[in-house]
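Removed from the display is one protein chain of the complex; every other protein chain stays in position.
And then chain A:
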Amino acid sequence: MADIKTTKKKKLQHEILDAVVIRFVGDSGDGMQFTGTQFSGTSAMFGNDIATFPNYPSEIRAPQGSLYGVSGFQVHIGSVEVSTPGDNVDLLVAMNPAGLKTNLFAVKAGHTIIVDTDAFTKKNLDKAKYETNPLEDGSLNNYRVIEVAMTSLTKAALKDVSGIDNKIITRSKNMFALGMVYWMYHRSVQHTIDFFNKKFSKEPTLIESNVKVLNAGYFYAETLELIPNVYSIAPAKLPEGTYRIIMGNTATAWGFLAAAEKSGLELFLGSYPITPATDILHELVKHKHFGVKAFQAEDEIAGIASAIGASFAGDLALTTTSGPGLALKGEALGLAMMVELPLVVVNVQRGGPSTGLPTKTEQSDLLQAMYGRNGESPVIVIAASTPANCFDFAYQACKLTLEHMTPVILLTDGYIANGSAPWKIKSVADMPEIKNNLIKEVKENWHPYDRDENTLARNWAVPGTFGLEHRIGGLEKDKVTGNVSYVPENHEYMTKIRAEKIKRVQNYIPDVKTEFANEGDLLVIGWGGTYGSLHSAVKEINKEGYKSIGFAHFNYLNPLPKNTETVLKAFKKIIVCELNSGQFAKVLRINFNGFEFLQYNKVQGLPFGNDELIQKFKQLVK
């Protein structure tokens, strides 16, 4: 790591902080995602724990300066464990009036805002629907505003660089902002310079211009008397190991790669683009070197149908989608369940119903995942809960589907799928074994629906295997031969055995754990992508002295872990917190009698905020 050239000439306040939340906002074309990613990467390498979340408009190129065209990137860095991208912004970097207007609500009074004054023109103020200039009308008096003519300063920094046009110059101003923020938070610019050297190795002008502006921002902040403080966030105490920053969707894709390698099977993905799941397809198509077969199909149904075909032929098969796509896949998923083939279906949940809120997060597909098919067609449902553990649950989905010969739905959501965090890299060698039910040789008296006596998984005889020719299909099967059967008792038997097969998965999944308290006054229950929010809220309240509040977070939703009832019994009150109107609470009510399940629900396309949760929990234990 390069030396940080901090100044000693001024009487700066040097504050040491546990954690800080920074949000970069600007136009879609201002490079805010890139700026945020660079800052996160540098901080992670410094040893901080981080959590990030991008927030960008669904319009690809929204009109410049418009309120709905604002793109943002938030990063939470800490010397302590950081489990969410954070609620309250300590530093807002606003590249234009629209960005300021749409994000000011997140900044607490007394905190800092950096603005590019060059962007606060009459035209931009009008577009942002400001009647008066907020920099002049006193409306920002409660904040520490740092006004910087970033565009002009960027131009000045680049006046001697030849071979670049105006467009490149204005596009570089995000590096000026990044340089300033690096200085304020005691970070080296070297990580970003290394990045440019690599990225633009064939375009030296771009290296020169970006590095010049970055340094200009850094030195400007150093000499600027308007900045009264520099801040340090010490490295976090993360477990020893090699890390990288990973996005949830990438982690999901990599979990599948690992499972394919471990199981010795080829990976097949049948998919159709849909927000916010498409990045899994984008990631997997890159990996032809591992023999990944990623097939972009003509629609959602062909996505899952091709995966079913690939599974029949012996591949580890997946399909990826989001809510509306899962609805389209319902019939085919029923077929996969009926023919008892391995198949992983990823649903990166988004705001529903119908087209809903494609770029926002929600947990409203739980009941669809559990019951959204005709007939009685149970499948395994599991959920990842952090960007990094998307890797583990994608891997686990493959393990379960191969070992139990039933489709598995893996639920993630837009919040963890697009969020990123440090991931302690796992080597495939350290991952648990994955067995499968492949049968490669003719056995006497063999039938396609012969089952493992423990798991009830049927055997998997794939085309190309001599002597095991057989037919399967969506019609009800005879319990032994797998031939079509309309026998009434057989249908009931098969319905029960398909349910029992899922139930027995309980014997192969871990218990649900309670954190902070194993018994007491209140049990906070969550599932899936809300882990970070709930965990940090309970942690904070615990620090305040509320020691009788426990937290149980579910990753296994169907079947539920065996010890669920024991955990529920250990607390006087139970509150189920979800980003829907109470779907998991319903599931718990169906399964466990004699409990009152209180609910805390939010259906705004947004994650839980820390303060709202803490307030609610305190009310319940007062």
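Following the convention adopted for this analysis, a contact is a pair of C-beta atoms (placed from the backbone, for glycine too) under 8 Å apart; a residue touches a chain by one contact, two chains touch by 3 or more; residues count from 1.
We adopt the following convention: contacts and distances are computed from a predicted model.
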item	value
Candidate names "2-oxoglutarate ferredoxin oxidoreductase subunit beta", "Phosphonopyruvate decarboxylase", "Acetyl-CoA C-acetyltransferase" or "Extracellular solute-binding protein family 1"; UniProt protein name, chain not shown	"2-oxoglutarate ferredoxin oxidoreductase subunit beta"
Contact partner of the left-out chain, one of A:A98, A:V211 or A:A302	A:A302
Selected from A:H111, A:K155 or A:K293 as touching the chain missing from the view	A:K293
Contact partner of the left-out chain, one of A:A19, A:M32 or A:M45	A:M45
Hidden-chain contact residue, picked from the options A:H111, A:K155, A:H282 or A:K426	A:K426
Sites on chain A contacted by the missing partner chain, in the whole complex	41, 44-45, 47, 234-245, 254, 257-258, 261, 266, 268, 270, 287-291, 293, 295, 297-299, 301-302, 305-315, 317, 331-332, 335, 339, 424-429, 462-475, 483-484
